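Notes for the one structure printed next.
Complex shown without one protein chain; remaining protein chains in place.
Coming up: subunit A.
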Amino acid sequence: MKFKKVAAACLTGACLVGALGCGGGGGDKPKADNNAQSLKGKELVMYVSFHEDTAKELSKLFKEKTGCEVKFIRLPTGEAVARLQAEKDAPKADLWLGGTVDAHELMKQKGITTPYKSKFDENLPEKYRDKEGFWKGTYVETLSIGVNEQRFEKEFKDKGLKMPETLEDLLNPAYKGEIIMPDPAKSGTGYTFVSSLVQSMGEEKALAYLKQLKGSVAQLTPSGFTPAQKCGAGEFLITVNFLSDQTLVNNKGQKLHRTVFKDAGWSLCGVSKLKGGAHSAEADAFIDFMLSKEAGDILVKTTNGIACNPKSAVPEGLKPLNELPLFDKYDFAQAGKVKDELLAKFAAL
């Protein structure tokens, strides 16, 4: 009797799942099949500012789904920006994938990208996409304090210091000359740190804090990634940069203690369609694909970032976006507007 009940329940469950699956997929499936036929033999050229393996996995899955060949080269955000501007009159790519969203915003203003309204736009919360459809977010990068665990245990723990996890901790004179962070004038990561502080603390307080911190910082690097690397190698004890970079170093064996501090600044990595690219329909299809849960899962798996699509999984050991102590009101547009002014103030500190 009991067995029958369980079996029946299982069966019902299976049917339900099947029905849901069919129902859910019903709308999508035929379209996907259409895509598979229409894009077979077509190609798409992308400039990618993600890490190489992320781009590889995304293009592989996209090809499986649509049959479209994807060609790409990897360009760090800044190089992509320079190149897109130089190629403006006759773009050699169709899509720019990755790179912080302030850069995508700039490309929008310069008339280099073109809007695309996807029927899957709703997959993303509104704050993670451009209102006019120029760019869509893919995943969120959050700032974090990273500490070289091995060095802290060996050299600092005995002095009665506790693991630095807050912005206040960084001001401890014991860490003078041991902190490395990206240069706000040259790295988007660095600027995110400065501008989010100014927005969350208010300018006066933030600049006072930064002045004190600057005295302890050994190096301001041009690249957002370098601090994590040098901190991992033990050259410096503390890094302030994006969490995903720190996680990358950590997962390679150089252990970094990572803390997303209170009111941490964050940034989005975006995707934009380029105006005048040769493969317009393919670019649209790829943006549709980037809005899907599967694409989000790949991003999470390969970048340790948190996908903008709330349906995608959260990276191991991390909390979902709404539970992180991020500075929720961070305003990209405002940050971009005051950039020159703020950088001049930072330089004068």
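Keep in mind that, in the parts below, a contact is a pair of C-beta atoms (placed from the backbone, for glycine too) under 8 Å apart; a residue touches a chain by one contact, two chains touch by 3 or more; residues count from 1.
Criterion: contacts and distances are computed from a predicted model.
The chain that is not shown carries the UniProt protein name "Iron(III) transport system permease protein", picked from "GTPase, G3E family", "Oxidoreductase", "Iron(III) transport system permease protein" or "Cytochrome P450". If you put the hidden chain back, the residue from A:K252, A:K293 or A:K337 that touches it is A:K252.
Checked against the full complex, the candidates A:K40, A:K92, A:K176 or A:K262 give a single residue touching the omitted chain, namely A:K92. Interface note for the absent chain: among A:A208, A:A233 or A:L349, the touching residue is A:A233.
Set against the missing chain, the residues A:R74, A:K108, A:K136 or A:K275 yield one that touches it, A:R74. Although one chain is not shown, part of subunit A still touches it, namely residues 45, 51-52, 71-74, 76-79, 81-83, 85-87, 89-90, 92, 103, 106, 183, 185-187, 218-223, 225-226, 228-229, 232-236, 245, 248-249, 252-253, 343, 347.
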